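With one protein chain removed, the remaining protein chains of the complex are shown where they sit.
Then we have subunit A:
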């Protein structure tokens, strides 16, 4: 125990003397997560908070045009633009402007669209009432077969974005057609039986089963999913924690070069206790780094107009994951420090390997948006296990039972790396 505690104190003293090391371990990661959260704020907001201008050409001037415009505007995500420079937008100009990338979307509502919907509703109602033996007919106009609401998208628009807009406009059309149909049916029923009240019972029945979004965790978590802070703070914190391999590897190589490792090995007693002290200290530093960055996410980033970090409701699980990540990162540092002979080799390999592991592990961009093969590869990165576990706690309100598999993976990987380092060191001695 004395060896372990003495080693922790010695590492602490060494860290305190190394001002540059302290800056690299604590200040740089804070700068990193702040910068990353700020620059990735806009892309994350892309389909959430940013308002898009939609060029709307209403050649119908009827209920459909109003319904589409009001419906899109009511979501708060779109600005409806139907005139430019005081002139109504024409279909040709809208197409040209979208093609030039000046607008992302344009919706053209053709002339006679509302009339076509009304006529179609009338035809259906006439068919029903005739079958019921009623003689009253609603007017039906002949309408062209291919009457469409046209949507133009910026060629650079993403598929998912296009799909969402398609879906919305399609919903407005369906809703309007349904409303028309029900109002016609009600009119006819009132004509047949004057005791039927004007109460909108049919409409109410049609909306009996609605759609409601709910969080899989607590209600509090509903809005934290996938904002810039919620992704970047944990992701870049894990990245920064893994960068501890640089000081650890440097520390180990220096000890080997200056002979203090030799002195430690010549002292009776297990070297494992010294190694354990070193590991505990650096795991502690990693955990400290992690919580410092979480505090930045909670208290500093909101001052920069970014969302506040939400840490979930299981602090014990968070601590466990932070410890697991710290252990894997520290063990990786010890492995690099053992395998490589010079600080330059260790520094270059360590830094580049962490950048690669973080890139494939979903630190830069979420794994979900990567190609399938890269996702498969990404799931082999310890950084992705750490990030998955943190996301489980922060976004899915997971507890220890939720994250233990990823924590176990991190710990086992750490132990495997230590075993390899031990084997390399033994071979070197022999």
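In this text, contacts are C-beta pairs under 8 Å (C-beta built on N, C-alpha and C of every residue); 3 or more make two chains touch, one makes a residue touch a chain; residues count from 1.
One rule holds for everything that comes next: contacts and distances are computed from a predicted model.
The listed options are "Cytochrome bc1 complex cytochrome b subunit", "Dihydroxyacetone kinase-like protein", "L-arabinose ABC transporter membrane protein" or "ABC-2 type transport system ATP-binding protein", and the UniProt record of the chain not shown names that protein "ABC-2 type transport system ATP-binding protein". Remark: the omitted chain is touched by one listed residue; of A:274, A:367, A:407 or A:421 this is A:274.
When you scan A:88, A:163, A:259 or A:315 for touch with the missing chain, the hit is A:259.
One of A:3, A:69 or A:104 touches the chain omitted from the figure, and that residue is A:3. Contact between subunit A and the unshown chain involves residues 2-3, 5-7, 9-10, 13-14, 17-18, 257-260, 262-269, 274, 429-430.
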